[in-house]
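Quick one: the structure is below, and I'll ask about it shortly.
Only one protein chain is missing; all other protein chains are in place.
After this line comes chain A, so read on.
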Amino acid sequence: MLKLIQNEWMKLWSKKATWIMAVLLIVILLANAGITKWIESTSPAPEMDWQEMEMMNLASAEDQLQNPDIGPAQQDYYEGQAAIAEYRLANDAEPFKVESLQQQVLDGHMMLSLVTLFTVIVGAGIVASEFSQGTIKMLLTRPVKRWKILTSKYITTMLFALLFAILTFVSIALFSWIFFGVGDGAFLVWNGSEVVEGSYWAEALKLSVLSLASTWMIGTFAFMLGTVFRSSSLAIGVSIFLMFVGVQLVFLLQRFEIVKYYLFTHTDLTQFYTGFMPIPDITMAMSLIVLTVYFLVFMVISYWTFSKRDVTA
């Protein structure tokens, strides 16, 4: 199996497109850091100091806590936010500025949608391209069972996603270090009973692992479409369309019970830690179960069609 993965990895990186994606990712992140820097240096000094900002945060968190519609995860989140804001004001503990290495790393998980995009392209093409190039017949007439070949391709897609996620974080850290440097401030967390200092690296890691769940699901979906329809453009098109429209549908379906079983209600696992939940009464456990069921369905469909298909390409 290791050799099969090695093969897929070699093919992936022998394609120019893969290198272009890597360069593109880095250029986008560089541009993003550059633009943030430019805006900072051209806009006038903020009218509010951080104390005023924290007071606003505190007010809005308390406001939210009055809202009867919020779910338990949001309840925890806003309680934490309120406690942290109070603590900052009481102890004169400044938060990170946006233009700092720390805050950029903390927000880095939002950039992982780029990784999702590239993973969709790779996952959709990794099986489909073998069919369109005609190489599938060379691949399947070896003493290797079909399911093993498909597994190696799936693992390669996921390794690609992981590598690009790491690349994203390294680039963000590097560029924000160059442009902004390490800023003052403390990272605080609410552990349920008191506010303590935490590691922003650990927090960034947690949030990005949670965001990668969405990369994983959409990537798997694209992989399935590519395997079933043997057309990477179709698979890429449908997956990217769903990636944008699928989330919007959550709002349309909001009033119906079925929304709780809908994939895109659950793809964003960071929602349990960022306070923004379109459907407030879901829980992390529920999301994990729903995602696992979807994953298994996607996998069964992929393996079934790939193993049974008569190859005439």
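Convention: a contact is a pair of C-beta atoms (placed from the backbone, for glycine too) under 8 Å apart; a residue touches a chain by one contact, two chains touch by 3 or more; residues count from 1.
One rule holds for everything that comes next: contacts and distances are computed from a predicted model.
The complex includes a chain that is not drawn, and of the options "Nitrite/sulfite reductase", "ABC-2 type transport system ATP-binding protein", "NADH-quinone oxidoreductase subunit NuoF" or "ABC transporter domain-containing protein" the UniProt name matching it is "ABC-2 type transport system ATP-binding protein". Screening A:Val144, A:Leu174, A:Leu205 or A:Leu234 for touch with the missing chain picks out A:Val144.
Note on the undisplayed chain: of the listed residues A:Asn7, A:Gln75, A:Ser113 or A:Thr274, the one touching it is A:Asn7. Contacts to the hidden chain, counted on chain A, fall at residues 3-4, 6-7, 10-11, 14-16, 133-135, 137-145, 308, 310-312.
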